[in-house]
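Accompanying notes for the structure given below.
Here the complex is missing one protein chain, while the rest keep their positions.
Let's look at subunit A:
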Amino acid sequence: MPLVTVAVASGRLLDDSMRTLEAAGYLTAAAWRSTRRLILPCREPDVRVLIAKPGDLLTYVEHGAADLGIAGKDVLLEQGRDVYELVDLGFGACRGVVAFPEARAAEWESLSPIRIATKYPRVTERHFWGQGRPVEIIELRGTVELAPQVGLADGILDLVMTGRTLAANHLVEVAEVFRSTARLVVNRMSLRTRAEAVQAVVERMRAAAAARDPSSV
């Protein structure tokens, strides 16, 4: 059995995660581009990579089924798991914002309670509680932009990268809640029981991320 397992999230972080693992010397391009396997062997026999759903990734790491993982800060904020967050890998940059329909943006300050549709119910709750504003949270799985257009919510709290999706749906940003990039996280026990092997992966990933994007790390 391989000594160290690195979990990678499918979805928007997958390509950059794999490229970083490639740059760190763990994967070959061929190994991840041409396969449907969920567990990939590495160039080093004591490391393997597994691919999990973004929402499940931290579960693997928290329970120690994976020793390390690459997760978006947005998911870390939302799930609040007991893992070590060690390296900002720099890629996957995006922001969590509150957005309102253009036509109703002026009401944003005064609405109370405010109805927010989101994939991030805990982040939303913390944000509005922190501001002392009553909030009604409508949890959705995706295409959150739809909700204000059909009267399901007043506004949304969601990730934006370019802002194009917001614009296409006649939404405007009214507040920034958090900034997110991909983070290297580690199971708290793996850091102790397999210290050397895990620390080696951390350092090589840190170096690979710094080489790809010197502004990170």
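Quick note on the criterion: contacts are C-beta pairs under 8 Å (C-beta built on N, C-alpha and C of every residue); 3 or more make two chains touch, one makes a residue touch a chain; residues count from 1.
Note that contacts and distances are computed from a predicted model.
Chemist: UniProt names the one chain left off this complex as which of "Flagellar assembly factor FliW", "R-phenyllactate dehydratase beta subunit", "C-type cytochrome biogenesis protein CcsB" or "ATP phosphoribosyltransferase regulatory subunit"?
Modeler: Going by its UniProt entry, the chain not pictured is "ATP phosphoribosyltransferase regulatory subunit".
Chemist: Among A:D15, A:E85 or A:E109, which residue is in touch with the absent chain?
Modeler: Final answer for the missing-chain contact: A:E85.
Chemist: Give the residue, chosen from A:E22, A:E44 or A:E62, that touches the chain omitted from the document.
Modeler: Counting the whole complex, the residue in contact with the absent chain is A:E62.
Chemist: What does the interface between subunit A and the hidden chain look like in terms of residue numbers?
Modeler: 59, 62-65, 73, 76, 80-88, 183, 186-195, 199, 202
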